[in-house]
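Here's the structure, in structure tokens; my notes come after.
Note that one protein chain is taken out, while the other chains of the complex remain in position.
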Amino acid sequence: MVEETREELEAQLEVLLEKVFKVGAEEYYKRGFKRRVGYGNRPAIVHIDMANAWTREGHPFTCRGVDGLIDAIQQVNTAARAKGVPIFYTTNVYEITDSSVPNDMGLWHSKIPVESLPADSYWAQIDDRIAPEGNDIVLEKRRASAFPGTDLQLFLAANHIDTLIITGCTAAGCVRHTAEDALAYGYRPILVKEAIGDRVPGVVQWNLFDIDSKFGDVEPLADVLNYLNTMPPFGETVPKPSPDRQIEVDFDAKNTVPVDA
Amino acid sequence: MVEETREELEAQLEVLLEKVFKVGAEEYYKRGFKRRVGYGNRPAIVHIDMANAWTREGHPFTCRGVDGLIDAIQQVNTAARAKGVPIFYTTNVYEITDSSVPNDMGLWHSKIPVESLPADSYWAQIDDRIAPEGNDIVLEKRRASAFPGTDLQLFLAANHIDTLIITGCTAAGCVRHTAEDALAYGYRPILVKEAIGDRVPGVVQWNLFDIDSKFGDVEPLADVLNYLNTMPPFGETVPKPSPDRQIEVDFDAKNTVPVDA
Amino acid sequence: MVEETREELEAQLEVLLEKVFKVGAEEYYKRGFKRRVGYGNRPAIVHIDMANAWTREGHPFTCRGVDGLIDAIQQVNTAARAKGVPIFYTTNVYEITDSSVPNDMGLWHSKIPVESLPADSYWAQIDDRIAPEGNDIVLEKRRASAFPGTDLQLFLAANHIDTLIITGCTAAGCVRHTAEDALAYGYRPILVKEAIGDRVPGVVQWNLFDIDSKFGDVEPLADVLNYLNTMPPFGETVPKPSPDRQIEVDFDAKNTVPVDA
Partner (left out) sequence: MVEETREELEAQLEVLLEKVFKVGAEEYYKRGFKRRVGYGNRPAIVHIDMANAWTREGHPFTCRGVDGLIDAIQQVNTAARAKGVPIFYTTNVYEITDSSVPNDMGLWHSKIPVESLPADSYWAQIDDRIAPEGNDIVLEKRRASAFPGTDLQLFLAANHIDTLIITGCTAAGCVRHTAEDALAYGYRPILVKEAIGDRVPGVVQWNLFDIDSKFGDVEPLADVLNYLNTMPPFGETVPKPSPDRQIEVDFDAKNTVPVDA
């Protein structure tokens, strides 16, 4: 039996996933899922793990297709800086990478090779093509999500941010967990479609489908840029006081009985 | 053009996903991912959203293939109760489902129909085929993960639990976010393969693949039962003091340069 | 030697504390401490542990001077309800009060008699003189602060509350930890001076002094009522987007050397 090359497999998967996502989306819409969380008034940006370990060749964490991400992120940054929107970068690094002593790698070392991410190496630094500027903040995180173990939530809450625009990698790891946490903690997650990467076939598409169905809005770069370009200067914004109203399902939970009860 | 039925599509997807996951797993292994977090010594069980809204026909949240989950969960509970292992159930419900006033649905109402989950209805109750007993604890959660907004972490920490055995639904939603959080906060996530459900084609398989690659160990029911059956009584256990050692990647982050630098 | 009665001791303490707090406040003002966090635009109320165990005679947790608190809280509730301001009550209770098995009392059972607070007793219920109404939310908490293990923060964040008006008991326990957490997590803590109680001599005064110096504003009931009476209906409010500006200390940290260096 001849095995497909990775490229052939990805092409087949692309075709099939289109159909699968169509069926899945129909099911979700019918049930009242896949709503739009929408943009708020007072956003911040977070670029997940766009450090050299993820963006440059030769590291166990190297991702695919990073050049496209870099280009999209540059455009987001230019638009955000013009309005004074706060920009965060994360990098996933550890003070102690010796697993024979108490260390800050936690259980993640038991799943993935975080011992290759010491805090003070070249690999830990944000890719200089999108280097932080001015008041940009670099968060050294220890887990997948940008929230646990960092002061991101403290910053977002005290500055009454209502929207978190998310880019970076990886789709199945740090980007997804960050989007889930953002929604859970009260920040509208907007994921920039062209600015999210990963390593293995199908993984970006699937995770963006799941996220868009349940946790945040996956939006084209052009829309995100338009939002940033047309918003007022950040200093003049006030947050949307509550979530957007939605068309609700016609289901009276208190007065229905299950079909099979 | 003739469109495939859902069943035909799922059959095609099943075949293709097997190949895709094989390629993905090889890539992960090569890079040092997809390690085993392993079982600890002092587990707790959490059954995610096995309430009527998910397990019975006729609700917007109804899942597929629930009978198999119920059966697997009954077996897990029997084994866990024989050893005094703590058992949690979650149900995702809200005190205030009127979105025109301040309410506890948060931003999740902006993505999925949580207005159909009032706290005091039939649908909110745990399926009586796996009804809580004795000191089992039912957590009323508001978000996908079982951690934010509940006292699960407080219980796990003070009782020095080291392992969280996870079942329930949905794979792409509450189960995955719970597994990610469990790993982040320091509890070994063990997912019972036969006991996890969802709603749309491919979504269980894909999420279990992602979780197993990065966040927790997806294990067959038989292995989980064997672990529970052969552990000492819970009251005699002490937690594993630290994560299991792993075979580490041969990569010296401080003395390498990127291929493309 | 004749020992003072408790009343005599409290009278002496009252006189001395006035002097001590004057000296302390001067020291704080000189250094730039004891600033005003100020009222925001979009408040919520939280009444800490005004359940029968704290408000009625005969329980290990019974507090002193509760009648005054009840009266003040009734006034706060009347003013808050007229504007649609969300009201929370906490009660500190446990599902499992048997410390010989895994339980939800945590380490707090190792300091105070939380075994006397089972979740389903008379003592756990909010005092019926200030009974919850309508959409008021009762939070069953397990720790001192109203934040860990509850969904309070999720509610405050998603509804963009900016101010947390705090009453109840005890000053040194649940009220103080709640005020500290509120400030940490980004909510302006306003403590209603006449509505905070405790059990032993001097403890209310000292804790309100500490809180006002570092964590939140202790304000007279009349001021809090005036704020609520003059604010717009809650549904028309938008949160203050950022903390109030303050007069800052004249100290250049980057260009000073220590006196003793």
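In order of appearance the chains are A, B and C, and numbering begins at 1 in each one.
As a working rule, contacts are C-beta pairs under 8 Å (C-beta built on N, C-alpha and C of every residue); 3 or more make two chains touch, one makes a residue touch a chain.
Because the structure is predicted, anything quoted here is derived from the model rather than measured.
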Identified contact with the non-displayed chain, of C:L183, C:I196 or C:V224: C:L183
Option touching the unshown chain, where C:Q75, C:S121 or C:N135 are the choices: C:S121
For chain A, the residues touching the chain missing from this view: 44, 84, 86, 95-96, 101-107, 135, 137, 142-143, 148-151, 153-155, 157-159, 234-235
Absent chain, residues of chain C that touch it: 4, 6, 9, 12-13, 16, 19-20, 23-24, 27-28, 31-38, 52-53, 56-61, 97, 99-100, 102, 105-113, 115-118, 120-124, 143-145, 148, 172-173, 176-177, 180-181, 183-188, 199-203, 206-207, 210, 213-216, 242-246, 248-249, 251, 253-254, 256-261
Footprint left on chain B by the chain that the document does not show: 42, 153-154, 157-160, 162, 184-187, 237-243
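In the analysis below, only the chains that are shown with their structure count from here on.
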Topology of the chain contact graph, where touching chains are joined (line, ring, star, complete, other): complete
Multi-partner residues of chain B (each touching 2 or more other chains): 102, 105-107, 143, 148
